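With one protein chain removed, the remaining protein chains of the complex are shown where they sit.
Up next is subunit A:
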């Protein structure tokens, strides 16, 4: 097991290397540099050149990259010129709201989707099933920003139940923290729920017509036990993969939702650092996000083993 995890983590290194190289090249090739963004619209070319030289951005690509790469190996991810802090501390800071939001949104998505998915599969072909399927298709088709704006207008501007935007840190109290996160989490949760409902439904449909279910019923087990224990457990790997993917996409930052609701998370950091050409932050965020995504997938793979012993890593 440990060996398997280690192997997976080691296989990350070439991925990260290629990703970092490509990103560095892309950022290097797009015109405009941090100095242009830092000095504003009416800065003279001389001023921009001077600041670029000062910051070391006038050096050749390879020199810059090797310099950055050796620093990263030493644990120094560079410093942001705009945030006046190191990249690692910036990522640590911006990751907290994203993590909170992702967990909250995932909980909402699970609360909505698992019962709905089970019910739809169980009542296959009925009006209830049809409604669930239609709603989940609609949910996947609806652009996230539209849903966000609708929720913002309805619950924020019209009903005044929730703040329209902003973020309260956990240190301001759990209630306040969740109150600010509720609308964005609901918006993200609904979209994820739409996907998860369909996955739950289809994986359950497959198992519900298997022979062992017939057997379980035949030997007189209660319906609840048949569905919740036998069917659901056997459908779990598919659902888990879907949940893992959905959590992976939530935790790596949701640019649009975070920007709309003004949540200082990874998504917002990504967008603003690209606009500012804040090279080291872009690099740091991309590598961090890649890492996160791979780790989430790894955890999902390991979890398979708990739902289905046949899939335990290391078993032939």
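Rule of thumb we're sticking to: a residue touches a chain if its C-beta (ideal position, glycine included) is under 8 Å from a C-beta of that chain, and two chains touch if they have at least 3 such contacts; residues count from 1.
Note that in this section contacts and distances are computed from a predicted model.
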Next item on the list: Tell me the UniProt name of the left-out chain, picking from "PDGLE domain-containing protein", "Acetyl-CoA acetyltransferase", "NADH-quinone oxidoreductase subunit L" or "Peptide ABC transporter substrate-binding protein".
Entry: "Peptide ABC transporter substrate-binding protein"
Check: Looking at A:86, A:249 or A:272, which residue reaches the missing chain?
Finding: A:272
Next item on the list: Could you tell which one of A:108, A:188, A:216 or A:239 touches the chain left off the display?
Entry: A:108
Checklist line | Contact partner of the left-out chain, one of A:98, A:259 or A:283 | finding: A:259
Margin query: Just to verify: which one of A:14, A:175 or A:309 makes contact with the chain not shown?
Written below: A:175
Check: For the full complex, which residue in A:24, A:81 or A:304 touches the chain that was left out?
Finding: A:81
Margin query: Applying the definition given at the start, please give the residues of subunit A touching the unseen chain.
Written below: 30-33, 36-48, 50-51, 54-55, 81-85, 90, 94, 108, 111-112, 114-116, 118-119, 122, 149, 152-153, 156-157, 160-167, 175-176, 178-179, 182, 186, 224, 259-262, 264, 268-269, 272, 275-277
